[in-house]
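Only one protein chain is missing from this complex, and each of the others stays in its spot.
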Amino acid sequence: MGTAPRIDTSVPTLGPCKVDNPLPYCHHIDDSSKMPLYLSSEILDGATSKNVYEFEEAGPRQKIYFDPPKTKCAIVTCGGLCPGINDVIRAIVMSAHHNYHISGIYGIRYGLQGFIPKYKHDIMELTPDSVRDIHEFGGTILSSSRGPQAPEEIVDALERMNISVLFMIGGDGTMKAAGSVTEEVLRRGLKISIIGIPKTIDNDINFVTRSFGFDTAVEKATEAIRCAHIEALGAPGGIGMVKLMGRESGFIAAQASLALKEVNFVLVPEAPFELHGPDGFLVQLKTRLEQRQHAVIVVAEGAGQDLCRIDNQVDLSGNPILGDICDVLRSEIKKFFAAEDFPYTLKYIDPSYIIRSIPANSNDRIYCGFLGQHAVHAAMAGKTGMVVSKLQERYLYLPLPLVTAKRRKLNIYSNYWRSVMESTGQPQSMFNCATKA
Amino acid sequence: MGTAPRIDTSVPTLGPCKVDNPLPYCHHIDDSSKMPLYLSSEILDGATSKNVYEFEEAGPRQKIYFDPPKTKCAIVTCGGLCPGINDVIRAIVMSAHHNYHISGIYGIRYGLQGFIPKYKHDIMELTPDSVRDIHEFGGTILSSSRGPQAPEEIVDALERMNISVLFMIGGDGTMKAAGSVTEEVLRRGLKISIIGIPKTIDNDINFVTRSFGFDTAVEKATEAIRCAHIEALGAPGGIGMVKLMGRESGFIAAQASLALKEVNFVLVPEAPFELHGPDGFLVQLKTRLEQRQHAVIVVAEGAGQDLCRIDNQVDLSGNPILGDICDVLRSEIKKFFAAEDFPYTLKYIDPSYIIRSIPANSNDRIYCGFLGQHAVHAAMAGKTGMVVSKLQERYLYLPLPLVTAKRRKLNIYSNYWRSVMESTGQPQSMFNCATKA
Amino acid sequence: MGTAPRIDTSVPTLGPCKVDNPLPYCHHIDDSSKMPLYLSSEILDGATSKNVYEFEEAGPRQKIYFDPPKTKCAIVTCGGLCPGINDVIRAIVMSAHHNYHISGIYGIRYGLQGFIPKYKHDIMELTPDSVRDIHEFGGTILSSSRGPQAPEEIVDALERMNISVLFMIGGDGTMKAAGSVTEEVLRRGLKISIIGIPKTIDNDINFVTRSFGFDTAVEKATEAIRCAHIEALGAPGGIGMVKLMGRESGFIAAQASLALKEVNFVLVPEAPFELHGPDGFLVQLKTRLEQRQHAVIVVAEGAGQDLCRIDNQVDLSGNPILGDICDVLRSEIKKFFAAEDFPYTLKYIDPSYIIRSIPANSNDRIYCGFLGQHAVHAAMAGKTGMVVSKLQERYLYLPLPLVTAKRRKLNIYSNYWRSVMESTGQPQSMFNCATKA
Partner (left out) sequence: MGTAPRIDTSVPTLGPCKVDNPLPYCHHIDDSSKMPLYLSSEILDGATSKNVYEFEEAGPRQKIYFDPPKTKCAIVTCGGLCPGINDVIRAIVMSAHHNYHISGIYGIRYGLQGFIPKYKHDIMELTPDSVRDIHEFGGTILSSSRGPQAPEEIVDALERMNISVLFMIGGDGTMKAAGSVTEEVLRRGLKISIIGIPKTIDNDINFVTRSFGFDTAVEKATEAIRCAHIEALGAPGGIGMVKLMGRESGFIAAQASLALKEVNFVLVPEAPFELHGPDGFLVQLKTRLEQRQHAVIVVAEGAGQDLCRIDNQVDLSGNPILGDICDVLRSEIKKFFAAEDFPYTLKYIDPSYIIRSIPANSNDRIYCGFLGQHAVHAAMAGKTGMVVSKLQERYLYLPLPLVTAKRRKLNIYSNYWRSVMESTGQPQSMFNCATKA
């Protein structure tokens, strides 16, 4: 079994907690009582299913660090939209107000831009009344933006506004920014808690089994797949192609294909493939069309990047700009089938912005409610430099470095992926070398 | 008032009806009793709201032409998908079977290709059992294809298969093909009834107030607009752009904009616009963003074709290939805002195939049910060269030439269009000359 | 053909219009130019399809009666919920504000109670901002109540509040109240316009082809029917029973049965039936179960009232309290099948409050938008004692007495009803005498 890899699961705090938690009737969580969990290698490189790790359990503490009537909080939402952001905002506001009676909650508008004076964005005061119905709408009432801002300027703004707690809802880049802001706060000797709530529709956050909004996204993605299937059935040589989110991990593509078993090819970043040759994608597609007259292809946006030749460019968030694999596929399909004189009809659906912007479903809504509540419990107890996570059905507090260390990916040697392959019927590999092996 | 334009509303028949209609408890419609309707100029060029025309009312006749036990029918579906096709198929099968007890109903597969031997498409036998649940699925169980086939070959196939009635579900091109087939049948002296059920998701069929599937399409289109709105709100300078169907008429774009009042610009083929200059679209868009920080744009695919420079190409169905106006808009917006140094974020949604391929909603489902039933009543009474239409809440039988004479278009001088403009708040015209007028 | 019945279609006005309509780019409607329509006997007793009547067309007038900056409006919503009320409110507010720039719009809370001081209900000021998103929610933001209030007290309140226009959204009783209020206004020589927007989920308003919310209600009702069908299929001798709205008219039950063709029995107020005897409902139900092992029954709440023995009681709105026909059916089914020793399982669904309280679909939303706009156009032109209606695809202004004269009912001798019967397969009559006839 070898030696289990070591990780630091301890969460930083601003100092000892001396204030009584005002929360009534509460089953308080004791910091010293750790939650043991078995981690598999999919969560932690090198771990086996027998390695136990101890984590801080999320929840209200008996004593808290901040004195609620003197505490102001701020919330900022960064990066692309994802179902459930408004639910998290709502839960933070409701919990901070009703459980802790804190003195003010402020919404920073347009992401980290909202901290920077030159952008001249307003601040929103958030109250139970102003957030009452926001969960019925997708998106974020605070708006968002991409890209980093200087941690110094952010902490300047927090100081100016007299903020004790900053809740940062965002993706990988935002969690890294949260780390820099935490450090800058520490450097200045300030007592400001920085709490991250990781958001990624790609579901690729390390140490988070399922990121919020993912379940809603999969549900909505199946609608597009159903339509692609109907379109494929509706024409001779019908091909329905659906592009789904997934820059580095194919979770949505895989999960949606399991949910609606009409998919014949799932292309994900974790499983490279060749286009040409006897085992390549194009021949496989033609074979499928000859046998069944139609085909449904689901493509994660980050699939087949080796086939897309893009210079090393990054977007505002610092993510590499992806080549458009669906463009490549469509033009290669066109050339290949023209050469083969094989008539086909391709219908292409890109539902990304329809998926990202819908309200959360019940499952995600409940999840977001707990994420928001636990973020407030953590903040009030003076924890900082951490995120709220759900891992194996437990809500946990994790130090920021754990979740930003790497991106979670599909294990293409797992029985999960095998089930995906089975449900599509596609070959285990679309590499020409594969047949010779 | 001038002279009312004259039109021929009489429907051809194969001959006198001598067989008793087996339909029990029926309120039979008498051919000689015409349905008078006032037609406006939007339906008939030159007509005023005081001009009365007489039409054949749809419904069962007391005597029918074909002897049911000796009658075989065929159904073919052509062109693009549209919600409700399966409902029409189902209604034809159920009515032919349960009302008239005809001897066989056959589904021609893959559109008009299905008649041509070289394509080797199978024929499907259609029974109440085989069509029982098809209304729960979008698309067409018969599949479809684009493009004409020789009327002679189609009539050859009808003769070979001993078909007495052919139901043709399709768009403008299919209705013209129905006319050619009717003529070829007449030329050969055959007794085959050709009945059209016009299908167009663009809702641009002449003498049809609302084509089937349109209501469902509008409902689904509003979902995409809602998402575009949420995306636009979610970023600084947020623009949400939605491309909707509408090659020559902007009905879906207009109706969906009325249904979800978040749209700020509706661009339709009937209302040309300029991009540049003080009254052009780009300046208007910038003004909107300055005032409200976000904008939602709905574009009918046929809008602004003068701005798209495409050679005169046609697709398989004979329709001109449209330039991609959204491509033009996006690149012009990029150039313009770059020149103005105005930051923006544009999210583009093309929901076309998601809209076309969903099942019909209740409203369309009921409508399709009546279209199918009335098609069977017409066929059994020996009518031919006609379509079933719903005009001003009456089901009518119309001769084919009436509906193929021209495409219906939005009247941009109507109070309907004024309501659309009001709900968007966009200027009445985006022509620079307009300001001088 | 006999003599056509005469009706008075003229709409009262408060006086001559002298103020210019501020609406730009408008296709103004001229009062003197009437809209001719053919009315059938289903709309007007004794009319034939050849009788033409002339109506006032809805829309903006070139000159208006009220001076907008001096005009205050009020809106009240009465009776039960119905999809689309918020859309009508929103359209009135938006049109009054943006088109006419009137000085204030007030929402009367909790129906007519809101006018009566003793109830102490607040008044809501309605602005474009406060109504912006209300169409995304069902119900009415003003709340509602049942029952009449003295017209004198209502007019007292209008005088006190200095209201020039009252928009009344409600059912039959509310339209009658609108009549009394109009008379009281007239008696006092006041210049207050009373405009009704008829609301009835039963779709039984005279001279209104389809009342707002009806289409949404039918769509939602089909969901319940689908569930009843699945439940019926899921057990031996499975019976699924769905109770739908329809106190005196079975429109929803009939329409929903057409939309989802899984219904085997539709019971409506217009078609009485017997329970017992060889042709009665119970024997028919047993026959169906023997043949197909399951049955779906849709019951309009007002069906079979002769079987329910209830004293002559009325509810707060003055409507007779109905006997619970589904209670009777269930207990009679229990007795009958017990006596026959025939095992069955009955699942009963009453989706009424789920149907009434959902947001309007796109179709109804657009409809409500026009109703609200046309109500404002009418009011500003000084019309009173009238309702806005849509008849044969035209928006019209009708005097109140036309719509309160009688309730619209299903014609059970029409081809529409025959189609319903065909889709269910139920016998044309469930009267024992019927067989002998």
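Read from first to last, the chains carry the letters A, B and C; within each, the first residue is number 1.
One rule holds in what follows: a residue touches a chain if its C-beta (ideal position, glycine included) is under 8 Å from a C-beta of that chain, and two chains touch if they have at least 3 such contacts.
Keep in mind the model is a prediction, meaning the values are calculated, not measured.
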Touch criterion as defined above, residue of A:A228, A:L260, A:I355 or A:V387 at the omitted chain: A:L260
Omitted-chain contact residue, chosen from A:S130, A:N363 or A:N432: A:N363
Listed residues C:A224, C:A254, C:L396 or C:L410, member touching the removed chain: C:A224
Those residues of chain A which, in the complete complex, touch the missing chain: 24-27, 35-38, 49-50, 59-60, 90, 94, 98-99, 135, 209, 215, 218-219, 222, 255-256, 258-261, 361-363, 365-366, 369-370, 373, 392-393, 413-415, 418-419, 421-423, 428
Interface residues of chain C (partner: the chain not displayed): 81, 110, 113, 119, 121, 137-140, 143-146, 223-224, 226-228, 230-231, 233-236, 238, 240, 347-351, 353-354, 356-358
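In this text, only the chains that are shown with their structure count from here on.
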Cα superposition of chain A on its sequence copy chain B - rotation in ° rounded to nearest 5: 180
Separation of mean Cα positions, chain C and chain B [Å, integer]: 30
Geometric centre distance via CA averages, chain B-chain A, whole Å: 41
Rounded Å distance, chain A centre to chain C centre (Cα mean): 47
Residue numbers of chain B (touch at least two other chains): none
